[in-house]
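This report refers to the structure that appears directly beneath it.
Removed: one protein chain of the complex. Kept in place: all other protein chains.
After this line comes chain A, so read on.
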Amino acid sequence: MGHPPAYDGPAIAVSDLRMRYGDKDVLTGLDLEIEPGGVTALLGPNGAGKTTTIEILEGFRGRSDGEVSVLGVDPARGDEAWRARLGVVLQEWRDNGKWKVRDIVGHFAEYYRPYTEPWGAGELLEMVGLTAQAGQRIQTLSGGQRRRLDVALGIIGKPSLLFLDEPTTGFDPHARREFHELIHRLTDLDGTTILLTTHDLDEAEKLAERIVILAGGRIIADGSPDQLARAAATTAEVKWIQEGQLQIHATEDATDFVRKLLATDDGKVTELEIHRASLEDAYLELVAKFEAGQAATAVDTFLAKLWLASFAKREATR
């Protein structure tokens, strides 16, 4: 937007990023490239390393190993001009509580003046829907209003790249929906690339054009919501009762399987069900296993669900 187009490569380029705290590996070789423009969601269970990743990209945290470039600059060596092209919205911010909304927006814009023409306080507050609160002290804002102010402060310098870390944690459904509408408005501002982290698949599907799933310290799936949904749904589960026993079969071509099944069963098959796995099923299973501490198994299972056409052909009986 307000910045000279000095750099036209990818907004974010990460290869083999590793992060280790003590003897605990949080990131184990993360590769990611994000082209300018659009919304990308970094999705993953709590503790998957999303915040660590985003903090490394923001230049707030060093890394153990790997190549990182954000807007063409290594975040570990980013200067103030680079900083001016980034917007950062953290999970939870309670700073400057005694300031008035109008004062903080007006003052923070000052910092960007040497680099760009920042948003005026009036138009910015209108965009995030806080015009009526302009004269209030920040600590009197509701949680949703506060986060919208954080977004306003994040985009105040018309950044090329905006980071949103778990932006709707702790929101009620109404605040959440208002926030989603705000993000949609932001995507209309041309040229701003948005990277958001979330542990909520539904939110990622609603907001992002591209979903990158992070688990076990690396990227395990990457694609549009649609692509991921189709990948997850390639296998279907067929269940039926035959001779008093429950039969389950996983197949890629449920129609063909059922046609053959019914053609040869002599009328013994009853209670036939076909269940097509959704992305949600696959993801929730990943999260459940991850939280139970079986990170490695969780990732493997998820990958199997997503990508393996030859989903284990079990014809289990219970």
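Keep this in mind: contacts are C-beta pairs under 8 Å (C-beta built on N, C-alpha and C of every residue); 3 or more make two chains touch, one makes a residue touch a chain; residues count from 1.
Everything below uses one rule, namely that contacts and distances are computed from a predicted model.
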UniProt protein name of the chain not shown, from "ABC transporter permease", "Electron transfer flavoprotein subunit alpha/FixB family protein", "AB hydrolase-1 domain-containing protein" or "Holin-like protein": "ABC transporter permease"
Of A:R63, A:R83 or A:R176, the one touching the omitted chain in the full complex: A:R83
Residue among A:E110, A:E181 or A:D202 that touches the chain left out of view: A:E110
Contact partner of the left-out chain, one of A:D65, A:E92 or A:E117: A:E92
Chain A residues that touch the omitted chain in the full complex: 51-52, 55, 58, 60-61, 80-81, 83-84, 86, 88, 90-99, 103, 107-108, 110-115, 153, 157, 165
